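A single protein chain has been omitted from the complex, and every remaining protein chain is retained in its original position.
For subunit A:
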């Protein structure tokens, strides 16, 4: 025990001994590179206000880098700016602009390689290629950053926060726009993404690939090229997010592809071409979500099993549900459908006749996409009505036995 106390004591002493290195134009140390050169483990580097034209700064020591207000690092479009290859580092209050772009090298404003316990906070990144690029790292916190770019095409742009092979990361309170993907996770596990705002990105607001056991909540994804994509992942929890205005011929609020055992609840899907597009989704619970004014609220392609939709609101969508296979064991129960025309004689808040969410027209459109040209034609209304009265083509067993009479999730 005494030995451990001694260790603690020594540790504190070493912390106290950590020195501060100042960088400014009139200081002894004029560049960040020089400061890092002389720094030792645990030192703090304070960058004074000013413009620094530096790039390819490699940090292989556990240091704390703090910028004063008004610090700008200009990469002049040449290459990456910081590369961290050490554990326990912190970087904050730095503004980085003009990261170089390349078709062969992933230049980033901050690149982190094989690090643990690090914090990246209060930084601003403008016209970057990649914003924060993290490889093979653990236990990082990325918060309160603002990342933006102005690239035109998917090929020439990078991602805002890109994590490749990570564990126990936390990404929160960030703002991302004008990038390729706002946040990109590949082989990341046990991580949290919350309170982020991801808008106007060329491709996805958020993109998960092969990333299991993650949770994202209270984020807002707006006006992105294709929406949010979650692919090839297991045990993901998505809740209290807002997917809005992802509108275009190949856009959707949320794309799910090869997803198993996910929980999707309390989300808002508003004015997306397709609210949720699911392919190969199994054992997913959709609860208390609101689908407002989407083109399709939910579009389910093949190989989706054991999905359960309960207590969701489907309001004023052009088509509530598109479904292209007859076989299914997906369940709809206790949802509110704005197009439900049934009655509730016993006044228990649940409609007395079941609701069939798949209309004949959406069934036909699935078979023959060209038929969409007839959207809002009188003929289509007539066949939908006759199909509703006596279903022939649409799957018999696909119905909501207990449709709610009133909207459920008013507060979202």
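Keep this in mind: a contact is a pair of C-beta atoms (placed from the backbone, for glycine too) under 8 Å apart; a residue touches a chain by one contact, two chains touch by 3 or more; residues count from 1.
FYI, contacts and distances are computed from a predicted model.
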Per UniProt, the name of the complex member that is left out, chosen from "3-oxoadipate CoA-transferase", "Cu-processing system permease protein", "Anti-sigma factor antagonist" or "Tripartite tricarboxylate transporter substrate binding protein": "Cu-processing system permease protein"
Extract the touching residues of subunit A with respect to the undisplayed chain. 247-249, 251, 273, 295-296, 318, 364, 367-380, 382-383
